[in-house]
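A selection of the complex's chains, in situ.
Per-chain numbering from 1; labels A and B assigned in written order.
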Amino acid sequence: MADPRFYDSTGPLSLAQIGQLASAALVTGADPGTLIHDVAPLDRATAGQISFCDTPRFLGTLQKTQASAVFVTSKLAPSVPQNVVALVCDRPTLAFAKTATRLYPDAGSLWPASQPPVLAIAPTARIGAGTIVAPGAFIGEGVEIGERAVVGPGAVIGRGVQIGHATRIGPHVSISHALIGDNCIVHAGARIGQDGFGYVNSASGHFKIPQLGRVILQDHVEVGANTAIDRGALADTVIGEGTKIDNLVQIGHNNHLGRHCIIVSQVGMSGSCDIEDFVVMGGQVGVADHLKIGKGVQVAARGGVTRSLEAGKVYGGFPAKPVEQWRREVASLSRMGKAGKTKTEAGND
Amino acid sequence: MADPRFYDSTGPLSLAQIGQLASAALVTGADPGTLIHDVAPLDRATAGQISFCDTPRFLGTLQKTQASAVFVTSKLAPSVPQNVVALVCDRPTLAFAKTATRLYPDAGSLWPASQPPVLAIAPTARIGAGTIVAPGAFIGEGVEIGERAVVGPGAVIGRGVQIGHATRIGPHVSISHALIGDNCIVHAGARIGQDGFGYVNSASGHFKIPQLGRVILQDHVEVGANTAIDRGALADTVIGEGTKIDNLVQIGHNNHLGRHCIIVSQVGMSGSCDIEDFVVMGGQVGVADHLKIGKGVQVAARGGVTRSLEAGKVYGGFPAKPVEQWRREVASLSRMGKAGKTKTEAGND
């Protein structure tokens, strides 16, 4: 699954090796010599890949997985398909994270482990005609930049990143593990492609789940100053064509934003949301994870979205609700505050 | 209007050219050869400049404009003064934005189009006695820095920026389109002068409105780490003398902050507000656009300001209201939560 432009695998690993590093037991009859080349989510895994399932919620997906092997609890083991090797353990997510870490120990790096940077501009980088690379920029191995683009002073472009034509990268921007379209503008200090925030609890503290996805910026996207867009965990974080993002916005891993959205300053999106086209979010809005925000939804400034929202409607408040209802709540509360005042003045509070 | 230290005009353009690029029709009798040199807002435009009006709200200003030409809807066309050329179109703001884009195609650039940067320190930069420029700093064409100042490692100063005496610019700060006073402190990663967040809807998506103003920091201003201060659209963003701004604050375009304000971390101000002297905003406060915040106002942490606020008072809550009223609302809601508890315990909820 992991894009080889950004990730070097140390694999393959045998099931025997994996069982040992992840403290998982192979089901009887499994061939411990079977080689695993990669990690993948249950629904996308294929031959040579290992996945995991730690909850009956995904039972249906587990029963259809085409992975070569899968970490499961003993309870879920009977549901693993006949031709898939079950690795039984108490903490499938932790076992999976440990395996991914062994396969991709340098997942967050801006350069291949074998090529630590010596020059600011890597010799394998390809830079299009008419593109300006300002002094102080760092451009990694295998980077490709289109024509008439600009890379600002001190910008850092990690290995394998692709940047389209006429895209302008501001000063001090850092981009890694990402594909950037044409005619984008990325303002100063924006952070694109760093690790998502994912951990699994373990006896020795929070165990980091390797983040092996990418960030995709389609054409005509604008990203504000000091905004952060994390790359996906196993999937990609995607910003659709023409979407404009203001300063100091947080976009967590695996979010998928549609086309022509407007995301105002200091919005925070936790992760794995599906934001459809033409969505507008006012300043300081927060969005919980794994939600669907329908086409054309507008969320008023400072709203806190805790549930999926229906297309075409306007929401506000926290938890976010239809804007008219929110306004009535605000009005009710205001009346109560005034009623309370009378009480206070009467000495009853 | 656009300060030539920061912006190069490709103009002038004839009214004929403008009509064509902006899909606007010149009123009968207008001379298509009239030259337009610049764009400006209705109330400040003078001879050789073009402006726009798309709402009857500004009818009074339209009737007194001294622009040479103005984009208007057909409905507003009769209100254009006799000696001003009306360019009639459906979307005056879009037409204006297209014209401004044609006149200033490089509005966001840190260098003149004719002088892409080759050296980290431009030969035309003037740096005062006793000023330290750390390794890795980038200083653009025509920059002027006073005496006894510090420019930190990797800081980026765009063309034409002026920085006063004894001002300290931290590492990785980027400054463009800005005039910075004496004795200021700008902490690491602060972003000063990038594009404001302004678009006008069009058939092909959000059309970017060129941002042609500046940022002015008066003397003794402090700007926190990773804070963003956008430059004005047609006017300036101004931070008054002695005002202190904490980390991760967002100050949108055209805001005007008075003297000796205190703006705590993660505050967000959308744009075009008039914040008077000695205003204090607690952490995570949000302020909607086009508001007036009177002298000495204090807004408690996390308040959301949606209306103009009277001088000398303390506000809190969202929407922000007098702090006593907010406290009563909080107390009322708390009582309801407790009443609700009794119900729940009685099995009625």
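Note that a residue touches a chain if its C-beta (ideal position, glycine included) is under 8 Å from a C-beta of that chain, and two chains touch if they have at least 3 such contacts.
What you are looking at is a predicted structure, and each value in this text was computed from that prediction instead of being measured.
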Worksheet entry | Whole-assembly copy number, given 2 chains displayed | 3
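In the analysis below, only the chains that are shown with their structure count from here on.
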Item to complete: Could you give the separation in Å between the centres of chain A and chain B, each centre being the mean of its C-alpha atoms?
Response: 31
Worksheet, complete the sentence: Counting only contacts in the complex, chain B reaches chain A at residues 108-110, 116-120, 136, 138, 154, 156, 172, 174, 189, 191, 194-195, 197, 199, 204-206, 208, 226, 228, 230, 248, 250, 252, 266, 268, 270, 284, 286, 288, 304, 318-319, 321, 324-326, 328-329, 331-333
Worksheet item: What does chain A use to touch chain B in their complex?
Response: 132, 134-136, 150, 152-154, 168, 170-172, 185, 187-189, 220, 222, 224-226, 241-242, 244, 246-248, 259-260, 262, 264-266, 283-284, 301-302, 330, 333-334, 336-341, 344, 349
